[in-house]
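Report on one structure; see the data block that follows.
Yeah, one chain of the complex is gone here, protein chain that is, but the others are all in their spots.
We just call them A and B in the order they show up, numbering each chain from 1.
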Amino acid sequence: MIDLLLTRYNYYATMLLLGIGLYMLIESENLVKKVIGMNIFQTGIFLFFISLAYVDGASAPIVGKDVEAGAHVSPLPHVLILTAIVVGVALTAVALALIIRIYAEYGTLNESTIEELNHD
Amino acid sequence: MSATMIEGVLLAFVLGCALGAAVLKDVLASVIAFAAYSLGVSVIWVVLHAPDVGLTEAAVGAGIMTILFLLALSNTVRPSHDQFFESIRLRTVLGVGAFVVVMAATVPALPEIGSSAPVSTGEVTTYYLEHAYKETQVKNAVTAVLAAYRGFDTLGEAVVVFAAGAVALGVLRREVFA
Partner (left out) sequence: MSADSDQGRERQESPGLYVESTVIMTTVRVIAPFVLTFGLFIMFHGADTPGGGFQGGVVAGAVVMMLAFAYGIDTTRDWADARLVALLGALGVLTFVAIGLGSIALGGVFLEYPLYPIKKASKYGMELVELGIGAIVASIAVGLFFLLAAGFGHAMDEPEGDES
C-alpha cells in the first residue's frame, strides 16, 4: 500500500485533481467558478499524460546527432499536452465571453437565479 | 521511481491550491488560488523534464488565463458574501468520491512512474528520437514532432485559437477587436 503510494503518486494526485475539478463543476453556484473547475480538471489530465512519458534518469527531449536508447523522455505526450493547453485557453476565452453576455442579459452570475429567471 | 522531497512538496502545494480554489466563497480569491495552482503545476512540468510544456503552462495558465478571468470579473460582478468558505454538500462529495475511488482502483495496473514502459520507450518514440535531427534538422524533438511529423494537428490547433477569437467577437456582438 505504501509502496503503491510511493511509486505511483502522480496518478493518485491526478485522481484527486479530477475529483476537485468535478466537484467545482457540479456544485459551484457562480459561473466563473465552474470555468475554474473545468480548468483544474483539464490540468489533472495533463499530469496523467506527462507522468506516463517520464523515464527515470533521462533528460529533456533535446536531441543531438547521436541518441542512445532510453536517454530521453518521450516527446509524444508533450506534443499532445501542448495542443491541449492551447485548446483549453481557447475554450476558457469563449466561456468567459459567454459569461459576460449572460450577465448582460440576466444581471446575475448565480446559477440558480438564472434558472429561476429562465423558467418564467 | 521513489518519491523525492521536492515532488511531494510540489504536489501538496498544488492540491492545496486546488482545494482553496474549490472551497473559498469569493470568486476573486478563487481566481488567485487558480493562478498559484497553475504556477505550481508549471514547476511540476519542469521537474518531470517537460520544459516546453512548463513554458506553455506558465505563460498561458498563470498569465493569460488569470488576466482573462480578472477582465471577466471586472465586466460582470464580484458578488459579496458574508461567509468565508463555501458550504460543502455531502451528496455531491460522496458522488465525486465514488468516482475518484473507482478511478483510483485502476492505478495499480499502470506502470510505475519512471520505468521503461511501451509508452515512453516503445517503437514510435525511439523512431522519432533517433530520426528527428536527421530528417528535420532541428534539435528540439518536440518542435520536430509538432511542426514536421504531426504538422496537420498543429494547423488544427492554430485554427482553433483563431476561431476562438472570431467566436468571442460574435458572442459579444462586436466587429473589431477593440
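The rule is simple: contacts are C-beta pairs under 8 Å (C-beta built on N, C-alpha and C of every residue); 3 or more make two chains touch, one makes a residue touch a chain.
These figures come from a predicted structure and were not determined experimentally.
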Touch partners, limited to displayed chains, of the chain removed from view: A, B
Sole residue of A:Met15, A:Val67 or A:Ala97 that reaches the chain not shown, by the stated touch rule: A:Ala97
Residues in chain A touching the chain absent from view: 60, 62, 82, 86, 93, 96-97, 100-101, 103-107, 117
Residues from chain B at the interface with the omitted partner, ascending: 51-52, 55-56, 59-60, 63-64, 67-68, 71-72, 74-75, 135-140, 142-144, 146-148, 151-152, 154-155, 158-159, 161-162, 164-165, 168-169, 172-178
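Heads up, the rule we're going with is that only the chains that are shown with their structure count from here on.
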Separation of mean Cα positions, chain B and chain A [Å, integer]: 4
Complex contacts: residues of chain B adjacent to chain A: 1-3, 7-8, 11, 14-15, 18-19, 21-22, 27, 30-31, 34, 37-38, 41, 44-45, 48-53, 56-57, 60-61, 64-65, 68-69, 71-73, 75-77, 79, 86, 89, 92-93, 95-97, 99-100, 103-104, 107-108, 110, 112-117, 119-121, 124-126, 128-130, 132-133, 139-142, 144-146, 150, 153-154, 157, 160-161, 163-165, 167-168, 171-172
Touching residues (chain side chain A, partner chain B) in the complex: 4, 6-13, 15-24, 26-28, 30, 32-33, 35-37, 39-40, 43, 46-47, 50-65, 67, 69-70, 72-79, 81-83, 85-87, 89-94, 96-101, 103, 108-110
